[in-house]
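Below are the structure tokens for one structure; questions will follow.
Yeah, one chain of the complex is gone here, protein chain that is, but the others are all in their spots.
Then we have chain A:
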């Protein structure tokens, strides 16, 4: 996790809000550093994490996680982390017929599939342990990323339904958190993606939007992060709080600064 981002969000691993949906969004840049941040944050906060990783392999997250101070292999072995590796499982599902239902079953289906097997997988992974002894604080679902599900033949409504079911199961029933990454296609006119993004933006409590700089590439400022706090249940009488920072990604951390105050400029 990045300590500077924790300061900006006003959270620490010991003191977090529960029952929240955080939406990560990136436009014209790569927002995966936010996924690494939240993964290591919740593992350090002693939560049970279910990570649906659809775009990169386990070793990728593991190596970056080690730089940020968590070991994914240790977490997986002791049961704190349940990892669904999309790329590896997709090969298994696609080429060999599976005996029991697999979360990525929709890859084999001819018409638009449903995400119900994935929801069952998440529910199974995050269900509370019955022996009474609570080893972990609360469950967290992390999805990287939802836009790739649209590329695999699912409709935006199916993905929104999936997120709704997960929110009921994780956020409302068990007071856990959900973090999901969606790409913003910008001017590429991806209607399905826009539906997904708008739909999730209205449901989320915290939106972190990583954008590329409007002026183009810069070596010292990699992008701009917009943080938006929302209260979806209440009417828009009170204004949502929003902050904007620029950031530079380094080898093991990310440094944030106010707009125009990059150390390279001052």
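Descriptive notes on the structure:
Operating definition for what follows: contacts are C-beta pairs under 8 Å (C-beta built on N, C-alpha and C of every residue); 3 or more make two chains touch, one makes a residue touch a chain; residues count from 1.
Note that contacts and distances are computed from a predicted model.
UniProt records the chain missing from this view under the protein name "Elongator complex protein 4", selected from "Elongator complex protein 4", "SERTA domain-containing protein", "G patch domain containing 1" or "Nicalin-like isoform X3".
For the chain left out of this panel, the touching residue among A:14, A:100, A:130 or A:189 is A:189. One of A:64, A:143 or A:169 touches the chain omitted from the figure, and that residue is A:64. Checked against the full complex, the candidates A:8, A:227 or A:249 give a single residue touching the omitted chain, namely A:249.
Touch with the chain omitted from the figure is made, among A:151, A:198, A:231 or A:244, by A:151.
Residues 30, 32-33, 36, 57-60, 62-64, 66-67, 73, 86-88, 90-91, 94-95, 97, 107-111, 147-148, 150-153, 183, 185, 187-193, 215-217, 219, 249-252, 254 of chain A touch the missing chain (whole complex, contact as defined above).
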